[in-house]
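Below is a structure I'd like to ask you about.
A single protein chain has been omitted from the complex, and every remaining protein chain is retained in its original position.
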Amino acid sequence: MVELSLEACGLVFSWPGGGRALDGLDLAVRRGRRLAVLGPNGAGKSTLLLHLNGTLRPEAGEVRVDGAAPGYGRAALAGWRKRVGLVMQDPDDQVFAATVAEDVSFGPLNLGLSEAEAAMRVAEALDALGIADLAERATHHLSFGQKKRVAIAGALAMRPEVLLLDEPLAGLDHRGGMLLQGVLARLAEAGTTLVLTTHDVDLAYAFADEVALFSNGRTLRQGEAAAVLGDRALTEAAGLETPLLLELGVRDRAEALARFGRR
Amino acid sequence: MVELSLEACGLVFSWPGGGRALDGLDLAVRRGRRLAVLGPNGAGKSTLLLHLNGTLRPEAGEVRVDGAAPGYGRAALAGWRKRVGLVMQDPDDQVFAATVAEDVSFGPLNLGLSEAEAAMRVAEALDALGIADLAERATHHLSFGQKKRVAIAGALAMRPEVLLLDEPLAGLDHRGGMLLQGVLARLAEAGTTLVLTTHDVDLAYAFADEVALFSNGRTLRQGEAAAVLGDRALTEAAGLETPLLLELGVRDRAEALARFGRR
Amino acid sequence: MHIMEGFLPAAHAVAWSCVAVPFVAAGAWKLKKIVVERPEARLQLAAAGGFAFVLSALKLPSVTGSCSHPTGTGLGAVLFGPSVMALLGSIVLLFQALLLAHGGLTTLGANIVSMAVVGPWVAYGLWRASTALGLPMAVGIALAATLGDLATYVVTSAQLALAFPDPVSGFVGAFGKFAGIFALTQVPLAIAEGLVTVVVINALVGRGFLKTEGVKA
């Protein structure tokens, strides 16, 4: 049981005036692993993440942290969010301060850390994202990719055990995406449990240990990445493709080129 | 000369107080073709599109429509924009009226068409995008993919000869992307010249006849898609990858599966 | 209409700042109250402030060559209520001075009185009165926005006239001069703002964002 750090059991949720966003959803997040929540737009992925850190409260079902439902009182929520960080898709929804260092210090100070400790956390988080040189920069002059990394640093500075990332690579180009994948891989190696949502099967295949396939507010299946993504009937049901590399029977691009490439 | 419908010659542009966005840029848009402007984020792709319809005015160089610089007077701009339509990246910025039909009629009515003619144009544009059933819907209740198509319909209703699309597939999932690619292919067949910007080499390879590779405000090279994308040194210089399919020597996914697939 | 930096003599600058202080303080007190009741309202009000700034930075189409622009007074007062607008308006005026060189630091007090206090209250009063009289909403809104704008301009002209009374005809003559000269730009602008506000309110109603009553943050 201890290896399950976060669990969703039978979550049901409807947006006011809208349809059902989550419809009896189950998900298990195992400690130290990388889980990709994969599904088409509108499947309820973002809504799920907002449940996993207690922002939204399900109509039925519950979310468990380390096997127990933390509850929605103010103190419980604070403890919950300290352990489970969230990075939203649009960095403008999280970056609020005038300069980068100020923005990243917000979380640590909310944890009640002293100024000196908070400053250390800020430096550490900026370092982990490779943006120490941006510390004094005005946030409204950052590029999209830089802003995205500031948003992640802001969550990371609270040293969460689990980091939830909503479409972390959306809008990034090849180089920016590779850079961020590198950062996330290092975080995972350092022991942070990662949950990311995406509609990109190739990203899920390249990055995740486990994939939870998602459609219409339910988990169609959760399991090892290759097994879930290799099931063509399943991915089609979710309106997605099977990753090309997986179809070709190779693990990554380099292997594909070595085996089938022209040059 | 007549086959060149739009041309950029040595465009130079700097954002006020900022760096140089376009730095002597050349581009040739041939009538009836599909051109992908490919480059990493921040290379100046959106800035270029805003020059191609006269929204921004270059510091040096000029934009030619059918071989002549149209000028920036009020009447000239109106004629220019009637012929060259623009669809920006974020549909939230361009769908501004209360209902879909009302929004799409904005352009036709501004052209001075009668209400009846405008209504015809609206119906025609919605039809082309496959969203005739959305006509009476409130725009703020649309999904992202629907809104994207409404934005394109809004430009299309002016019957432009050239349609400029900024990152048209960004944010769409597999199904939404395929749908939109289908729509664009039909527009191209009906004779609309298409220019799209993207940082996705696979999209450029799948969709475009011609590719203009873009880096730091300049065109590194413009030519047939396979030739430009196949030049590894070039794509790397622009911070991009060569499309996997091209590396494998196949035209599309189906061919890759047929030749190398496991099943 | 912003009085530019340094245009008012020192004594007038100080005096108008003193007049502005209680209104701003009342706005701050009101803000504190709102924020204690609903912490999340802080972000909404900040968004409203940013919105007001952007409105003022968007040039109105009517008068070419004029340095004026819509104050957003009418809309802001109707949507968010005039007392908290005094504080939001002051912050926005400060940023306009620092970012656009519209207005100034020494003239901040005078500009707060005309644009963040008198304008919003006039607009709000007219809006309430027209609703009470059962006038159509579009008429009420247009009146509130137009006259709110005009009230601002009248107050500014009076402030300038107080500072620079005419050597012959005194305050009255000076007021006539300033009001007359600025009327060339301000009257068409006020009418344009009224028209725009009607389009805005209709569009907001069309989008289901506004019921026939104004929303309050």
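Letters A, B and C mark the chains as written, and numbering starts fresh at 1 in each.
Just so we're on the same page, a residue touches a chain if its C-beta (ideal position, glycine included) is under 8 Å from a C-beta of that chain, and two chains touch if they have at least 3 such contacts.
Basically, contacts and distances are computed from a predicted model.
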Hidden chain of the complex, named as in its UniProt record, picked from "Pyruvate ferredoxin oxidoreductase beta subunit", "Dihydroxyacetone kinase subunit DhaK", "phosphoenolpyruvate--glycerone phosphotransferase" or "Cobalt/nickel transport system permease protein": "Cobalt/nickel transport system permease protein"
Selected residue (touches chain absent from view) among B:Leu11, B:Val63 or B:Met88: B:Met88
Residues of chain A in contact with the chain not shown: 50, 53, 55, 74, 78, 81-82, 85-86, 88, 90, 92-94, 96-99, 101-103, 105-107, 109-111, 115, 118-119, 122, 136, 138-141, 151, 154-155, 158
Hidden partner chain, residues of chain C it touches: 2-7, 9-10, 13, 28, 31-32, 35, 39-40, 42-51, 53-55, 57-58, 60-62, 65-67, 75, 79, 87-88, 91-92, 94-95, 97-102, 104-106, 160, 164, 166-169, 173-174, 176-178, 181-182, 185, 192, 195-204, 207, 209, 217
Contacts of chain B with the absent chain, listed as residue ranges: 16-18, 50, 53, 55, 74, 78, 81-82, 85-86, 88, 90, 92-94, 96-97, 106-107, 110-111, 140, 151, 154-155, 158
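Quick note on the criterion: only the chains that are shown with their structure count from here on.
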CA centroid of chain B to CA centroid of chain C, Å: 41
Where chain A and chain C are represented by their mean Cα positions, the distance between them in whole Å: 44
Touching residues on chain C, where the partner in the complex is chain B: 203, 206-208
Chain A contact footprint on chain B (complex, rising order): 40-42, 143-145, 170-176, 199, 201, 239-241, 244, 247-249, 253, 256-257, 259-263
Complex interface listing, chain B residues touching chain C: 96-99, 138-140
